[in-house]
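Left out: one protein chain. Kept in place: all the others.
Note that the chains are named A and B in the order they appear, and that numbering of residues resets to 1 at the start of each chain.
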Amino acid sequence: MKRLSLPPLNALLGGLLLGILVAAALVGLVWTPFDPLRINILGRLQAPDTLHWLGTDEFGRDVLSRLMDAAFTTLSISLLTVLAAVFAGVWLGVLSGYLGGLVDRLVMMITNTLLAFPGILLALGLLSVLGNSRYGIVLALALAYTPSVVRIVRGTVRSLRESDYVEAARVMGHSEPFILARHILPNCLAPLIVLATSMLGWAIISESALSFLGLGVPPPRPTWGNMLAASRENLADAAWLAVFPGLCISFALLGVNLLGDALRDFLDPRMKP
Amino acid sequence: MFLHIVRRLGASLPTLFLVSVLIFLLLRLVPGDPAQLLLGDLATEQSLARVRQQMGLDLPWPQQYLIWTGQVLQGDFGRSIQTGQEILPLILRRFGVTLSIVAVAIVIAALIAIPVGMIAAWKQNSRLDVGLVAISTLLLSIPSFWMGLLLLLFFGLHLGWLPVVGYVSLAENFQRGLLYLIMPVITLVLVESGTLVRMMRSSTLEVLRLDYISHARAKGVGERTVLARHAFPNAFGPTLTLLGIMLGNLLSGIAVVETVFTLPGLGRLLVEGIYARDYPVVQGCMLFIAALYILVNIVIDAIHPLFDPRVKDT
Partner (left out) sequence: MELTARITSHSGDTSTTKKGNTVMKFLLPIPLLMLCGLSLAQAASNETVTVAMNADMRSTQPGVNRDGNTDGVMMHVVEGLVGYREDGSVGPMLAERYDISEDGLTYTFHLREGVRFHNGETMTAEYVVWSWDRWMDPETEWRCLADFDGTVGLEVTGVSAPDEHTVTMTLAEPSALLLATMARPDCGVVAVVHPDSVDEEGNWIEPIGTGPYKFGRWDHNRSIELNRFHDYVSRDEPMDGYVGGKQPTIETVRILIVPDPATVVAGLQSGDIDAAMLGSADSRSLRGVPGVELAVASNGQRNGLLIQTQDPLLSDPRIRRAMALAIDTEQAALGSSEGLGTPSNSNVPVASAWYGEMQAQGYEYDPEAARALLAEAGYNGEPIEIIANRRPVVPSYNVAIIAQAMLQEVGINAQVNTMEWATQLDRYSRGRYQMMSFTYSPRFDPALMFEQITGDKRQEPRKVWDNSQAIALIGELSRTEDDASRQALVDELHTMMIEDTPLLFFFPGVSVAAYREHVEGFTPWFGENPRMWAVRTIL
């Protein structure tokens, strides 16, 4: 009993890390120490001190305030991406797995094409069409992640479609949508949750990488990725500009990974010691 | 098996076709005109029209697409709009840079991660295991571009041991070329081995639970032999798949690492091509990457049965 009530260490640590970042992001929505966009040419590239805890960047903007502002951008984009991918993936996966035939073949063809398509070009294309917004990134990344969801859902649906207890439910006169919702989808839940957690990690990395390459959220709006990219110009003089945004990304990823591990252990007891 | 590979290759053709159409359309839907980029603010209507005509950009899209695919089928990827270079040799040269880094990094990462992962599984829940898992989870959480920046900061700027920017090809000057490869390779090794260790550990754990391992142990086979002879061949399967996915991803997507270390690899070529709206370069790169990706997957699938008896049976 006691064992159940105490969450494992990795869940605690992961929760703590993510909790801090989410709190910083939420606080950043209403208050930051300085205006994250406010420049101060005279106070550029100041090392961390008591006024600017994490220093200032090449335009004299406060790094801590920018990190807080960026936290919300990055975390919200990542979360939205995962939600969108899961939503689209579940629908397509169910349709393709349940209906089979032409629909299935079509969905799988699109899925395979998307898998062979580098996310960068997809993101750039959508960003240009949608006009440099964060929703462009969400859409592009969600498109890139949807195939994984489709595959998992489709596999589960297909294996369960002909199973005995689904047959039994049919015999009992339940409608197909009911069977789907009641008997088939719940079985996708565990692998889906595990996948969604890893996708959250991918989304954080991808968003940062896109911003790092200059294809993500456009500056001056800060993201951890574009802050890292800008830090390259002053790497020799201002190492703190490269260290802190990277730390934020890594903490977020570590939090997600630890939570994901804990979740998998919980949902997939075979792995449990 | 050979037939199987040929069939898989055949089946991938529609995917390649779809990829090529999508790239073609997407590129042309994105705002930005290659002719305009070539001429900058010097452009006049006449000069723009002339460049478009020279490049065949004034033709209707379907015709442009047909001309392009026709050339590609004959092995001619065309010339870059920006630099006028032939594209296939360009891609191959840039790919060589990427390949040299990725191949070395993956081999080193696998050589480190596979034994480490097996040891962690073997000593499950010991301090060693917990420590190894913690380290690999930490490595997993460091994005490659940050790892690269940190290495640059420390070894390049702080200690001054390694060159910070630039690239010398191994063919040109082997010793100096090696210096430029060290940091990118270390970056990839560190980042990728985290994932690999965890994968190897969990698949070893799964195998160690199987009956035949208990049988072997019951028969008095030594632990080392159990791990090497009995557990490894079966636990390596999933890791191999992961290695394949990793290889495919890295070969097409180390643009970020190439940016950090200013390496003239395939990823940079693609990103720069996108920026310059160099249609033929981007189309060529994408087709090359997609084909590569599919090929790697097929090869991995083909050698997979060697390591996983369950796949062989079906």
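FYI, a contact is a pair of C-beta atoms (placed from the backbone, for glycine too) under 8 Å apart; a residue touches a chain by one contact, two chains touch by 3 or more.
Small disclaimer: the values here were computed from a predicted structure and weren't measured.
Going by the contact rule already stated, which one of A:I20, A:I39 or A:I193 would touch the omitted chain in the full complex?
Residue touching the absent chain, from the options given: A:I39.
For a quick check of understanding: of B:L9, B:L138 or B:V164, which residue touches the chain that isn't displayed?
Only one listed residue reaches the unshown chain, and that is B:V164.
Of the residues in chain A, which ones touch the absent chain?
These residues of chain A touch the chain that is not shown: 38-39, 41, 59, 124, 128, 132, 214, 218-220, 233, 236.
Taking the full complex into account, what residues of chain B touch the chain not shown?
Considering the whole complex, chain B reaches the absent chain at 30-33, 36-38, 40-47, 50, 54, 82-85, 163-167, 262, 275-277.
In this text, only the chains that are shown with their structure count from here on.
Distance from the CA centroid of chain A to that of chain B, rounded to the nearest Å?
So the centroids are 21 Å from each other.
Along chain B, where are the residues that touch chain A in the complex?
14-16, 18-19, 22-23, 26-27, 29-32, 124-125, 137-138, 140-143, 145-146, 149-150, 152-153, 157, 202, 205-206, 209, 252-253, 255-256, 259-260, 270-271, 274, 282, 286, 289-290, 293-294
Touching chain B in the complex: which residues of chain A?
109, 112-113, 115-118, 120-122, 124-125, 128-129, 205, 208-209, 212-213, 215, 228, 231-232, 235-236, 239, 242-243, 245-246, 249-251, 253-254, 257-258, 261, 270-271, 273
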